[in-house]
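Just below is one structure, and these are the notes that go with it.
The complex appears here minus one protein chain, its other protein chains still in place.
The block that comes next holds subunit A.
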Amino acid sequence: MVLPAGSDAVTREIIEGKLLATVDEMGVVMGRTSMSPVIYEVLDFACGILTPEGELVAQMNGITLFTGTFGTQVQALIARFGEDVAPGDVLLTNDPFAGGTHACDLAIVRPVFLGGRLAAWAINVAHYLDVGGSVPGSVAPDATSVFEEGLRLPGVKIVRNDTLSAELVSIIRENVRLPDIAMGDLNAQLATVRIAERRLSEIVDKYGHDSLRDCFTHLLDTSEAEARAVIAALPDGTYRAQDVIDGDGVSPDQFEVCVAVTIAGDAIEADFTGCPPACAGPINCARGALNSAVKTIVKALVAPHAPSNDGWFRPLTVTAPDGTLFTAMKPAPTGWYYEGSVHASELVWKALAGLKPGRFSAGPYSSLCATYISGTDQAGRPFIHVEPQHGGWGATDEGDGASALMALTNGDTYNYSVEVIEAKFPLRVTRYGFNTEGGAGAGRHRGGYGLVRDYEVLAPGTVVHGSFGRSQTRPWGLDGGAPGSVNALIHVPAGGKPEHHSRIGHLATHPGDTVRIVTGGGGGWGPPEDRAPEDVAQDVRAGLLTEAEAREIYGHAGEDAA
């Protein structure tokens, strides 16, 4: 059978399906073959396919941090290399100041030449467990310059004529702490862009270059049109929001940040003018990460479930002067960039929440609360345990917030199995449960609960570092809902008193000590006095609230529940 004439819609639909299947396949291979736990458990990577001009058309997204970073990165590489790319080349970049995020995120980019023509770009960005720098894991919470954050390779040819560059491999191997793991991840990344080329070549063989190109154009144009339609339906105006960032890792100072979001017709602008200059510590983000942070919320607004591509973001302008906390310049440190960029996302979220309540919730626990526990195990082998923490999300106009869910910056990110941790690392988990002590924001609908995770340290010389945001400023409530609760990294020395930390570069522990990770509950929605008595009664029954707490917050413990 031959395709019916004039069936462009059919061919496009088929090619679109194949593009999505391709990025999915890249993701499956990456997740399963990667060596580093950051990638396989945390899924801190993403894969995509872009047009020859560097516009994203299909993305496999494990996390939101890479929403829209691909376009900027590939366009920076196009500018750098110009015509100097050939079939069989693969480029590598990890420069935060050229569209990237932080030095740990290595982008592997393959120009896909088919029949001598550049048909597309395939990209895979993955977080490496270590790229050198001042601390294991390369992201010191108290770094004061990018030079402390590991090896930067701002656009190099890692593969030429399908041959891996021995020089570059040697540079990487000699500059990272865990070279075997790094090489395993590099292999996995290279395999994924190779798969992309194979699948694209099957599409072009069957449907031709023009059909592929037509599909790209159509995807971008129709996404743009849909996004504009949603934006046009919102009332024109400028909507402002403010928030506070708690500490930068160098000092506990608070930073007030703000946004003005303007809806004008079918366009949207997010203006961060008025935000403070880059701070001393590494929670700064550069412009690429800022754009990505704003795009995440625009995507949530216009089409949360549709596959991502750059068309959705054509109506968006992001305005911010150079050199702010959200637009840091070299040599500002950016190792913990997502601790800053999440606030850019949340500002836009907060500004828009009232405009389209059906797409938003109240404030979440926000911070990834990434925790690094490192040392030497009983057999004398070095270990690093890296773990993002899950926490409470805000309530919505329809129901209570979600408990124990991954932060906005990540996404399809798993927690770490206690049984697997104990089999691998000299650590014992003694509690993993809801943070009922901290509680969640009260409201007609309450926020979701955060978590408490207790690690008992078993090996001498174990060191902890991490960067927990929202340690003082609680997640915001909406429509009269109460704010949620805060995050904390607590050290309980054996037989001693608990010490509270938030962003800490070096915490020495001893066997028998407990490292307690606490994440906050989300904000509430609606006045607490409007909460249904049966909902209060259920929380008491489930042990989320004591009767005394219920009386204090809601004035009763649900005795009158039907």
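Observations
One rule holds in what follows: a residue touches a chain if its C-beta (ideal position, glycine included) is under 8 Å from a C-beta of that chain, and two chains touch if they have at least 3 such contacts; residues count from 1.
Criterion: contacts and distances are computed from a predicted model.
The subunit not displayed here is recorded in UniProt as "N-methylhydantoinase A", chosen from "N-methylhydantoinase A", "Multiple sugar transport system substrate-binding protein", "2-oxoisovalerate dehydrogenase subunit beta" or "Iron-regulated ABC transporter membrane component SufB".
Here one chain is not drawn; of A:Thr296, A:Ser471, A:Ser485 or A:Ser502, the residue touching it is A:Thr296. Considering the whole complex, the residue from A:Arg314, A:Lys330 or A:Arg359 that touches the absent chain is A:Arg359. Among A:Val418, A:Val463, A:Val492 or A:Ala561, the one in contact with the hidden chain is A:Val418.
The chain not shown here is touched by just one of A:Pro52, A:Pro87, A:Gly184 or A:Pro527, and that residue is A:Gly184. Subunit A residues in contact with the hidden partner, per the touch definition given at the top, are 1-7, 9-10, 12-14, 16-18, 21, 25, 28-29, 31-37, 40-41, 43, 61, 63-64, 180-181, 184, 187-188, 191, 194-195, 218, 222-223, 225-226, 296, 299-300, 303-305, 308, 349, 359-361, 390, 396, 398-399, 402-406, 408, 410-415, 417-420, 422-423, 428-434, 451, 454, 541-544.
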